[in-house]
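Note sheet for the following structure.
Every protein chain of the complex appears in place save one, which is left out.
We just call them A and B in the order they show up, numbering each chain from 1.
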Amino acid sequence: MLKKYLNHFKHSLAETSAMLCVSSLIIFLIAMVLFIGFKGGQYFVPQSIYKVVVSFNDGPASDEAFYQASSLSAEALQTQYLERYQGQFLSQPELRPGVSVTPAEQVYQINTRSGPVYFGEFYALSSPEQELHPLTELENLKQAVDLLERSLNEVQGNKLSDLHSRIAALNNSDVAKEAPARQDLMDEFSKWQLQASALKTQIQQFQMRFKEADGSLVSVPLIEIDELFQANQLTQIERIGFTLNKLWQFIADKPKQAATTGGVFPAIFGTVLMVLLMAVVVAPFGIIAAIYLHEYAPDNKITGLIRIGISNMAAVPSIVYGVFGLGFFVYVLGGSLDALFYSNTLPSPTFGTPGLLWASLTMGLLTLPVVIVSAEEGLKRVPEGLRAGSYALGATKYETVLKVVVPMASPGMLTGVILAIARAAGEVAPLILVGAVKFAPNLPIDAEFPFVHLERQFMHLGVFIYDGAFHNQTQTQSASLMFATCMLLLIIVFLLNISAIMFRHRLKTRYERH
Amino acid sequence: MLKLFERDILSVDEISKAQTGIDVRDLCVHLNHKPVLNNINIRIPKNKITALIGQSGCGKTTLLNSFNRMNELNKNHACSGEVWIKDRNIYDRKEKVAKLRTQIGMVFQRPNPFPMSIYENVVFGLKIQGENNRRKLDDSVERALRNAALWEEVKDRLFDSALMLSGGQQQRLMIARALALEPEILLLDEPTSALDPLTTLYIEELINELKKQCTLVIVTHNMQQAARVSDYAAFMHKGELIEFSDSDSLFTMPAKQQTEDYITGRYG
Partner (left out) sequence: MRRQIQLNTHISAKFNQELEGLKHSVLTMGGVLEQQLVNTLVALQEKAPSLAERVALNDSKVDLMESQVEQECMRIIAKRNPTAGDLRLVMTVSKTATDLERIGDEIARVARLVTLNKIPDSDLVFSGMLDIGNRNVSMMRATFDAFARQDDKAAILAHQQDHDIDRVYKKVLEQTAAEIQANPKEISQWLDVLWAIRAFERIGDRCKNICEYVIYLTYGRDMNSASMKKTVKKLLK
C-alpha cells in the first residue's frame, strides 16, 4: 500500500518536476522577450514631461529644479527620485530631501539636429532685427533662415568651391605666389569667404529662447531645431505619428550624440554586409567540405579525427577566433597585401588594419563548423536508396552527388548557412578585435570609387549595444536606445532562426513521404 | 505425339549460347572480407524470367548486384570470375561501369523515386546520357510509362511530384525509369516486398509482359511469387548455387534434397 503510494508519488514527482522545468524555462524566455520589448519600445513612444523640484527639510525654496521626460506616472517618478536623493544624502541626516513632481503642460520639447534634447517654456524668438517675436512668427522666421541658408549654400557650393579648384590648379602648375592672376583669385576668394561667414553669423542670430525649470534662459539657433512640440498636449494621432517617425529614424538614421539618440542604420548596414560577405565565403567552403567528408572521404581514422576537429572548432571560445583574426588576417595577410599592392601609402595601412573583410573572414571561420555539421546532417538524410537508384541508372558518383544528393540536401545546407548568419549577427567579442567600431564615419559602400570598401571599419549591432550599454549606463534615454537595438537584434536573429526551422521542416516532410 | 499443353520453356541443359542472357563463370565475391558468393556458374536464359531464391544471406542479392556491378559501391569488395553479357565480360578492365548500368536496369526493394516530377524521374537516366532533345525525351517517357503500365494513370500529371504516387505506382515508375534506357536486362531486387498483395499481382503481371523486351532476373523471398512469376529458378544456399532449373521442375520435382527441403518449408 505504502509502496504503491510511494511509486505513484515518484511518478508524479518526475512528471511535475519536468513540467516545472519546462514551464519556468518558457516563462523565463517570455519574460526576457517582454522585458527587452518593453524597454526598447519606450524609445519610440513619446514621453510626458514632468517638472521635478527638489527641496530639503520641507523648505519652500527649490534647491534644484529640472524638467524630465518619462513614461512613468508622476507618482512613480516621484518615488523614484525620492529614493535616489535619500540614498544620496544618507550620510547627511540633517538634510531631508523632498521631491515634488508635477506634469509640465506648457513645456516644449526641443529636439535638435545634432542630437541634444531641451525642455523649456517658450520665452521668445529673436532675429537680427528684433529681440522679441511671439511664437506665431516661427514660420516666417524659419523661412527667413531658409533663404539665408540657400544663399549660403550658393556661395559655398558655387563660388567658393569653384575658386578653390582654380587656385588648386594654379598651385599644381607652380604659378608664383605673387602672380597677378593668383592675387586676383585670392582676393575674390577672401571676399566670398567673408560674405559666407557673415551669412553664417546672421543665421546663427535667429534663435529661440526658452526658460529652463530653474528660470534660466537658454538660446537655441532656429536652424538647429529639428522638432518642437508640447509633449504633454499631443493628440493620439500625433503620438502615433511621432512613434512612426521615431521608428523610421531608428532604422534609417545614424546615431547622434555619442550614440544616445538617432538611429542605427550604419550598424544594420554594417551587420548585414558583414554577414552576407561571410555567407558568401562560408557557404561554399562549408558545403564542399561537408560533401567531401560525407560522400568522398574514406571511412577511416583520419576522417574521424577531422570530424572531431570540426566539432571542437565549434567549441572554441569566440574571442580566440578574434585574436586569430587579428593576428593572422589583419597583421599577416593584411600586412603582406599592403606590402604588395599598397606600398605607396605605407606606413599608413590599407588592409593592414581591422576592417570589414577581415571581420567577415574571421566570422566565416567561426561559423564554418556550424555549416559543415548541418550540411553533413542534410547529406545524411538523403536515403541510401536514392543514391543506389541513381547509380543503377548509369550516373557516376559526381553526377549522383550533383543531381540527386545535393538538391535533396540543399535545405539542410541552407539551414546551416542561416544558423551561421544568426550566429554571426549576434557575435560581439571577436568583431571588436577585427574591425567593428562604435562609430564609423563612412559606410563600407558609397559613391566613391571602388564603391565597396572592404578595408573600412564598420558598425555592428552587437558591438553597438555593447558599447552603448557600457558607456551610457546613467542616461535613461540612451539605455532605451540600447534596448531598442537589442530588440532589433533579437527580431533579426529570431527571424533567421525561424526560417532555419522552417527549412528544416520542409526537408523533413520531403523525405518522410518515402 | 499428342500435346495438350503448349510449353515454351526449355530445360536448363537445352539452352544454347544464343539463348543465354547472362553467363556467369566461376564468380566469387567477397564483401567486408567475408566470402559471399562461392564459385557460381549459371547461364541465365534470355527473354525469360529467372528467380533467385534462398534464405536471407544466401547471396542472392549479391549475385543480382554483381550483374550490374553494384557490389562495387561497397568499399570492401573483392570479386573474381567472369560475367558475360552479349559477348563481353562486364568485369573486364575496359568496361565502363556507368555505361554498363544504363544497359542493365535495376529496381529495388523499396520504390526510391527522386524528389522530382514523374517526368524528371523517367528521363533522369537519359539526361545523364546527355540526351536533351525534348521531343525524344517526351517519346521515351511515354513509351517507358506505357511499357510499365502506368501511362494511363499519370499522363495528365507528368509534372507532379513522383512522391505523390501510391506505392505500387511508384514501383511501376521505378520500372519505367529503368525501361527508359531500354536495357537488355532488368534486375529486380524484391520488387514487391513493400507492396500489398493485389499490387504485387499487378507488378508480377507487368514483369511477365516485360520479358518480351528484356531478360529479367528477380530476387524474392516469397516462394509463391517465385513460383508464380518465374520461368527458371535458382536455389542458393550459403553462397553456393544448389540448383538451377526451369521452375516447373524445380517446384514440382526438385533434383536436390536441399532444394526440396527449402521449398517445402523443412529447412532446419
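Note that in this section contacts are C-beta pairs under 8 Å (C-beta built on N, C-alpha and C of every residue); 3 or more make two chains touch, one makes a residue touch a chain.
These figures come from a predicted structure and were not determined experimentally.
Colleague: Which of the chains on display does the removed chain touch in the whole complex?
Modeller: B
Colleague: Can you say which of B:103, B:129, B:193 or B:208 touches the chain missing from this structure?
Modeller: Residue touching the absent chain, from the options given: B:208.
Colleague: Using the touch definition up top, pick the residue from B:127, B:228 or B:256 that touches the left-out chain.
Modeller: Within the whole complex, the residue contacting the unshown chain is B:228.
Colleague: For the chain left off this view, which of B:20, B:140, B:215 or B:247 is in contact with it?
Modeller: The one listed residue touching the chain not shown is B:247.
Colleague: To test your reading of the contact rule: which positions on subunit B touch the chain that is missing from view?
Modeller: Residue positions of subunit B that touch the missing chain: 2-6, 198, 201-202, 204-205, 208, 224, 227-228, 247-248, 251-252.
Here is the rule we go by: only the chains that are shown with their structure count from here on.
Colleague: Determine the centre-to-centre distance between subunit A and subunit B, using the mean Cα coordinates as centres, and give it in whole Å.
Modeller: 64
Colleague: Under the stated contact criterion, what part of subunit B meets subunit A in this complex?
Modeller: So the residues of subunit B in touch with subunit A come to 68, 70, 73, 75, 98-102, 105-106, 108, 110, 112-115, 124-125, 128-129, 163, 174, 177-178, 181.
Colleague: Which subunit A residues qualify as touching subunit B in the complex?
Modeller: Against subunit B, subunit A makes touches at 298-299, 383, 385-396, 399, 403-404, 407-408, 510-511, 513-514.
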